[in-house]
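Excluded from the complex is one protein chain; the other protein chains are retained at their positions.
Up next, subunit A:
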């Protein structure tokens, strides 16, 4: 595996990542969400052509504790073969962002507590590495003892110690023939000192990169920024940095601005679940129309539709009843959904409780988010990341700013 930083803009950087499988892509990169190895609603055979960058997926080892068993994955020859996603990057992330909260419950020396298909249970090192080795991921995160920022100092210190010990233990259990694919976890939640200590320890290990944990758990945004900065300052520049739990556009921008290279995000799916299509503009060069600025929300639109420029609510009666809207979700979007279908059709599908609506929305939302990541990379290459971030966050202020991801912060 090779990772090379190609361009910088502030602390943000564009890199090229070349995996042992030969797959190559640019960072910062979005990891698409999977459950039991497959996308939640996007047909797997459509994933390859969804977008030029739709090549990298996240998966959770906790989905392979029982149902299916690690043995089933091993028998298939790894998660790529099991899910028939050869040609994709599969990155194992312990945290299941799709719904399972980190409560920072008791962890023992043996393992941490995770939500699984059979309820909450302690997952120990041997078990975790059995699954990781059976899955043969392209990259994998070491077993974390991840806690939110409000835990007592003692618990926080314990989580740093555990995480460091478990990193070493995981490394000792990794299959040699898979090479160095470990992303060592960095925790530290409520304390900058602990964060730095965790990062320092991880930095000395022989890993492919790092995974920053303990974010997206209700922490103050500014605090998060300090934690990212403090941690990354201790990490070598030439190794990958992943963060879990941060997924909204603003969180992505903050993370990238601090120097993060990989993020798994449930943001597209969260919008899809709320019947929203992602529509925020991607090009700061295109001036916003005065009409967009002046439009007021009407009674028709639900709270979540925000007549914001960010998303449209496909459940809204506007698309079918009064005014039949035969435009695509985003005019000019080249995704499968926008090339073939209209808002009124998706509205009709939602009214008829057809699951095709979710599939079409998820395809578009994923595509749009991959375009967002591409725009981020372009801005870094042009050394304009700061401007891009400022522009993006300021234009989000138009209309209401209710953002679905905020409701999912623990």
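One rule holds for everything that comes next: a contact is a pair of C-beta atoms (placed from the backbone, for glycine too) under 8 Å apart; a residue touches a chain by one contact, two chains touch by 3 or more; residues count from 1.
Everything below uses one rule, namely that contacts and distances are computed from a predicted model.
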item	value
Candidate names "Phospholipid/glycerol acyltransferase domain-containing protein", "beta-aspartyl-peptidase", "Translation initiation factor eIF2B subunit alpha" or "tRNA-guanosine(34) queuine transglycosylase"; UniProt protein name, chain not shown	"tRNA-guanosine(34) queuine transglycosylase"
Touching the absent chain when the full complex is considered, from A:76, A:160, A:212 or A:361	A:76
Touching residue (missing chain; options A:35, A:155, A:178 or A:239)	A:35
Option from A:4, A:117 or A:237 whose C-beta touches the chain left out	A:117
Contact set of subunit A toward the excluded chain (per top definition)	35-36, 38-41, 43-45, 67-69, 72, 75-76, 82-84, 117, 340-341, 345, 355, 358
